[in-house]
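Removed from the display is one protein chain of the complex; every other protein chain stays in position.
Chain lettering (A, B, C, D, E, F and G) follows the sequence in which the chains are written, and residue indices restart at 1 in each chain.
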Amino acid sequence: MTRRSEIADLLAAVAAGAVTPEEAAARLAARPFVELGFANVDTHREERQDAPEVVLAEGKTPDQVVAIARALDEAGASSVLVTRASAEVRAAVRAAIPDAEEHELARAVWVRRRVPEPRGTVVIVSGGTSDGPVVHEARIRAELLGVAVRVHEDVGVAGLHRLGNALPDVMRADCVVVVAGMDAALASVVGGLAPCPVIGAPTSVGYGSAHGGTTALNAMLASCVDGLAVVGIDDGLGAGTVAARIARGRAE
Amino acid sequence: MTRRSEIADLLAAVAAGAVTPEEAAARLAARPFVELGFANVDTHREERQDAPEVVLAEGKTPDQVVAIARALDEAGASSVLVTRASAEVRAAVRAAIPDAEEHELARAVWVRRRVPEPRGTVVIVSGGTSDGPVVHEARIRAELLGVAVRVHEDVGVAGLHRLGNALPDVMRADCVVVVAGMDAALASVVGGLAPCPVIGAPTSVGYGSAHGGTTALNAMLASCVDGLAVVGIDDGLGAGTVAARIARGRAE
Amino acid sequence: MTRRSEIADLLAAVAAGAVTPEEAAARLAARPFVELGFANVDTHREERQDAPEVVLAEGKTPDQVVAIARALDEAGASSVLVTRASAEVRAAVRAAIPDAEEHELARAVWVRRRVPEPRGTVVIVSGGTSDGPVVHEARIRAELLGVAVRVHEDVGVAGLHRLGNALPDVMRADCVVVVAGMDAALASVVGGLAPCPVIGAPTSVGYGSAHGGTTALNAMLASCVDGLAVVGIDDGLGAGTVAARIARGRAE
Amino acid sequence: MTRRSEIADLLAAVAAGAVTPEEAAARLAARPFVELGFANVDTHREERQDAPEVVLAEGKTPDQVVAIARALDEAGASSVLVTRASAEVRAAVRAAIPDAEEHELARAVWVRRRVPEPRGTVVIVSGGTSDGPVVHEARIRAELLGVAVRVHEDVGVAGLHRLGNALPDVMRADCVVVVAGMDAALASVVGGLAPCPVIGAPTSVGYGSAHGGTTALNAMLASCVDGLAVVGIDDGLGAGTVAARIARGRAE
Amino acid sequence: MTRRSEIADLLAAVAAGAVTPEEAAARLAARPFVELGFANVDTHREERQDAPEVVLAEGKTPDQVVAIARALDEAGASSVLVTRASAEVRAAVRAAIPDAEEHELARAVWVRRRVPEPRGTVVIVSGGTSDGPVVHEARIRAELLGVAVRVHEDVGVAGLHRLGNALPDVMRADCVVVVAGMDAALASVVGGLAPCPVIGAPTSVGYGSAHGGTTALNAMLASCVDGLAVVGIDDGLGAGTVAARIARGRAE
Amino acid sequence: MTRRSEIADLLAAVAAGAVTPEEAAARLAARPFVELGFANVDTHREERQDAPEVVLAEGKTPDQVVAIARALDEAGASSVLVTRASAEVRAAVRAAIPDAEEHELARAVWVRRRVPEPRGTVVIVSGGTSDGPVVHEARIRAELLGVAVRVHEDVGVAGLHRLGNALPDVMRADCVVVVAGMDAALASVVGGLAPCPVIGAPTSVGYGSAHGGTTALNAMLASCVDGLAVVGIDDGLGAGTVAARIARGRAE
Amino acid sequence: MTRRSEIADLLAAVAAGAVTPEEAAARLAARPFVELGFANVDTHREERQDAPEVVLAEGKTPDQVVAIARALDEAGASSVLVTRASAEVRAAVRAAIPDAEEHELARAVWVRRRVPEPRGTVVIVSGGTSDGPVVHEARIRAELLGVAVRVHEDVGVAGLHRLGNALPDVMRADCVVVVAGMDAALASVVGGLAPCPVIGAPTSVGYGSAHGGTTALNAMLASCVDGLAVVGIDDGLGAGTVAARIARGRAE
Partner (left out) sequence: MTRRSEIADLLAAVAAGAVTPEEAAARLAARPFVELGFANVDTHREERQDAPEVVLAEGKTPDQVVAIARALDEAGASSVLVTRASAEVRAAVRAAIPDAEEHELARAVWVRRRVPEPRGTVVIVSGGTSDGPVVHEARIRAELLGVAVRVHEDVGVAGLHRLGNALPDVMRADCVVVVAGMDAALASVVGGLAPCPVIGAPTSVGYGSAHGGTTALNAMLASCVDGLAVVGIDDGLGAGTVAARIARGRAE
């Protein structure tokens, strides 16, 4: 039963006298989140948006992360994903939730519960080996939301012929994510070829004039290619979420 | 017959001796664009990406715009859209292509030829009346690509209750575009509610600390909402293209 | 006896011949601060502005901090608060002033002497758990200035329903402080609802496009909500001071 | 009867069978704003926040401004204020609402209806003559919200003795607004003296290194004075609103 | 006789008693430039660097430009080129120097005197029609320095197949100049293919996130292609000069 | 009689009973400036700092400028200088003060009253003809403060030999002002040669990467030359004031 | 046999029936790079551009670097250069490829295989000792590409006479690289003297207003010297590559 029908039912129950107005107000006040003292865990998000809340470990203690992860798990999330997790945090989560998995490069730890059957395909291409952390954060998130993911790394524009291997997958994808730092020229090249929606994920890879990813971000936003949408710098998580939503929708 | 099968046929013809290797090379060199001297019109884009090339009028003379628009029209584009078009340019295009339509606020002029039947729905919500030009550029582009569009303008966060009217459409959309300047808080609020992909289109509306749209852009990219993708400042065109691609895909 | 009446008395004494002009000049030169060689402690500030000077520990040695704290304490400050204090500094202050208290997350150490009876209420709401240091620095400062403080943490816009618990307090507050990083959308949402003055305290929480708090700051300043005032990035101290002044004033 | 009690009544009526659940849902959907097609006028704001909505004329046609102003007036706003209004817009509003008043320098036009009796005093000091537009926008807004305002212009730090005339008013104010461009040093000087809350309003006055007001804004935010709160660049309106709220609250 | 031998001769003449030390000092003080009161015309530059001084018309009156152009012409420059010249300036120069030529788009006017025989080839490719002014300023400068120039305009990355026509020229060039605004991805694509030195000339074409050419500039500097050198934003002149120097050198 | 001795006298008079304390307070309150309603004219500045207040015309009406100029003149300023004055303002001042002089390029109008005899020499060198407005604003201000000024314009680093003519003056100056835009390399070259204090005055000359003078400013501040001090972008006035103070001091 | 002739041969073989179209497609798909799983090594680059691919060690593990270096070496690169290599990476490469050489300051390790005979001369001048890492990275790269390099370090503009020693080399060079941080004035001074192409390599040397090399970069781009081309901040590698290409070309 979805939450929206609950409200309708509640109004009907008030009308039927089965519930007093006061009690209706009280029930409406019962929020769908778990209070941990230091955090409000949004256990309602998955129902609302088809994607469970993710735990950003940065700026939290291992104990806090474990408590939030457990709360989400107990509330019935389809998966629990912790990102930006140090080795210490990943170990703590795995100790607390034994069947959790982790990925060192992506700095992620997660547990699968009721991950939907894959529907639709996301293709991730990256400009260089150093873009790996963002690539794999995006991949893991997308897989946990129920899409198939194919990855092609180190497809730099400096040697365009390397794009060749990736092109067949790009042309068949439901959504393409281009992960690139420095000048991010790969996003424009792929964006000009792919027939599906293309998401740019700028990375902070590069030094000097790369300005910590700002150059890549601006280049993607100013791209001569019409119809490229972009997430924030190094935001593999966001790229994975939006790509999975697009791909599942198209594959329905 | 698609271009890709032409290439296969050509290779087969070479194998069959019907075409010499030299002639094959010559045919491959015949590019799918029309040369106008000052511009290469990409008549091939629609076949490649399901969306016809758009003419950005800014920085071009009315004569140049008319010539490019005609070339696209004659090459069989499903629609021809001219954006950032001054009143003078719009008049010139309408004189040259009598059944062209125009929209003053959006600064657009276009002609429909074989616009696909609408499939899927894009909902556009905006923060204020001044975001209108971006709203309508996005709307027109999306409609020409074959989606239904519903628009809710002036839904500012300062009075959240105004969002109520728009919410039912937002919850049913295949893709939502949030057009907002200043602090762009509306994007986070909608992004936290909508179950479909949400595209942020930051605008240059606002003064002082709005920094010409940079604040709105950064706020959207730094949003606490996971899975929001963003186009460039005032880029209604790009928002329309990507939203239409997503919506048509989901509605298939 | 206030300092202003001292001057009047001095002029009268000169007129009466009780004080020579030369001595009057000398007395005027006797400044109301304690010279420590490396610092001028402003013992006069509390009398002038109803708020004692605060010691910013950053860039000072533990010995310097202790010396300044003691000087303020001996000069009769209603409380002595040391902010941005490392564990080492906090330990040194507590060793020197045994009844001092500390808060690890807020990086603060303080001693209460003649803290005024609470008058008025400040409500602090924050966007996420990571905003905690700023939240608690603001809270401690405000409490030491004599207001009641109620705190609601992790009330992110991504799940607006979480704001519900905090709203009753927000609606009754004499002043609300919104502590938020990233896109700071919470400030606009609360600013559009609260009937009292609202102070935005942007934090450096977030990465990439959060630009170390600049995005949150600009978003608050460019807010579509009229009448939001803002302090500097991560400036919990300033937020606490201004909020306490407002709240005490309103509750008089 | 406040809106909040309406909801309680509605629930009670549902319980009593006087209203069907369906009708209750419909009534909840009846939003407290007037739809004009291109704008949602927030007639509910004054009830919610004790301050009527203001019309920002920038980016709107004179006809649009007049329509919105009339709608607010007819909905019973205590005053209607239009800011950033060109001479043309001001003339149009005055033609439509004959008892409207205007101020050329402040670029404002307004009509008083049920402006509350003044309670509390706001003192506005400015650094230079060129800060006038911001000074007077703030003054008009504050007066319409029901406070007394005293203005001291051209009190630059370059000649500190000029501050003398303003000091007695500053020391007695319920809230001080410092309007300053360039280096905005005046804000720190006043902020270090005034015993009440001080609001900084940075202006875009100055050239070169003033960077359009950014230098003044940053200087105010980085002020060595603890407890200064700031509004956006050239945002006289916001300064007036927040100052009036503070001053009325303190004077209660 | 070159200037360097003059100095040797002068020293010898001093030694021989034919010139007094005082006179030698005086002669050394006679600088190789023409003083016009408001400008020092560097008639020596061509001898020193194989390229005559260019007149930047911006910020000068037509009379000043004409006077400088004439002085350079009379001093024997191989060509006189005036850039950033308004229609009024161009007309004035053509009236004063009847055999001068002009180019409206490039905003240039020039006269050829002893332009060297072309040696080496510069190929200029541009991303879009709007880059024309920079393209042609570079072309004219390079031609006046004695190289052949081939131009391919509107070779955007969004339709990579359009690059095909230009590639044969690119592969045979002595130097390639890539003129591009927005994301400047074309520079990386060409830079990864061309075997000769490649010069990037970023343009201010684009809006919003193009940031007036800064995005294109940074993208070129951060390019994943090793060995791309860049000139300033919209600096067609500089691109022409450096490309001509490279091309003539390689073709020797 | 200087103001400082007045205070001593006043205190003595109080002691002598010749003045009551109340009257002493009143006299202290009599500020040394003229109130015009919209401006506080600082007639005291010249006595305090040996330099009369200057009128910045930007943002003031011709009437306001004339009123302020007259007030300064009547208060006995040694000279009255109006800067950033449009042709209209200059004409208004000259009509009001018949013996005023003006300089079109410098956008200045002034009247000499008791300009001190020149003492010391300021040498101004500029990088290009377009720096003229800043050069002459600095020159006029310095001359009115009583120094001799020698100007060398268009001494660009691109042709270092042009510096030769200026060097003898540079080596003999009491203070050198280097006015330069673009890369401002001239400041470092001159700063490495001159034995006197060198003031850098960056200008907004240049386009693209000159960033409106910010590049010149930063280059001067980051100069490898130790001991260069800098004024704001295009601030000829400030450069003239500080250079005159230095030069007069050294020549005493 | 070059790759281009291979394609021609393949087409001919298809025509001759010796190869089926399907097999032709398969062969075309065999890309000229080595797949390592985490990286695509571009072994084709040297053939295409006369310069072997370089390994940027930053962001890669020692094992990854060694694997890529070996792959390039085995594929027949004329040299293998690893840049931005920590001591650990350099040791690993030297252990794996015993005849590798290293340079601590330049943080480079490399092995020479078939480095071309030097042709042409590159002269590198630097502003200060701290620019050394960039100087030597550029030098090593250029030498490996087959040019002679002469280096003059610490030739700051603050003492222009120090440039004297370097000038004879500068005047005879085929290409000059100016490596400079802070204000980078040296680039303009050298650029105004050298008759060959001049490449600016800005460095992050300097603090405060040097802004991590941005000031040097902007100063070079805004240089009053016409015809200076620039690489990214601290990009010694790029400077070496482009300078070697230019110098070899000119020396042919």
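Quick note on the criterion: a contact is a pair of C-beta atoms (placed from the backbone, for glycine too) under 8 Å apart; a residue touches a chain by one contact, two chains touch by 3 or more.
Because the structure is predicted, anything quoted here is derived from the model rather than measured.
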Option touching the unshown chain, where D:15, D:92, D:108 or D:184 are the choices: D:184
Hidden partner chain, touching residue among G:50, G:73 or G:153: G:153
In subunit G, positions touching the absent partner: 129-130, 132, 153-156, 158-159, 161-162, 164-165, 205, 207-209
Missing-partner contacts on subunit C, residue numbers: 29, 31-33, 38-40, 42, 44-45, 53, 58-60, 64, 204, 213, 217, 232-235
In subunit D, positions touching the absent partner: 127-128, 156-160, 182-185, 187-189, 191-193, 206, 208-211, 214-216, 218-226
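Criterion: only the chains that are shown with their structure count from here on.
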Chains touching both subunit E and subunit F, listed by label: G
Distance in touch steps, counted as few as possible, from subunit B out to subunit F: 2
Approximate Å spacing (C-alpha centroids) for the pair subunit A, subunit D: 41
Sequence positions of subunit G contacting 2 or more other chains: 192-193, 217, 221-222, 226, 232-233, 235
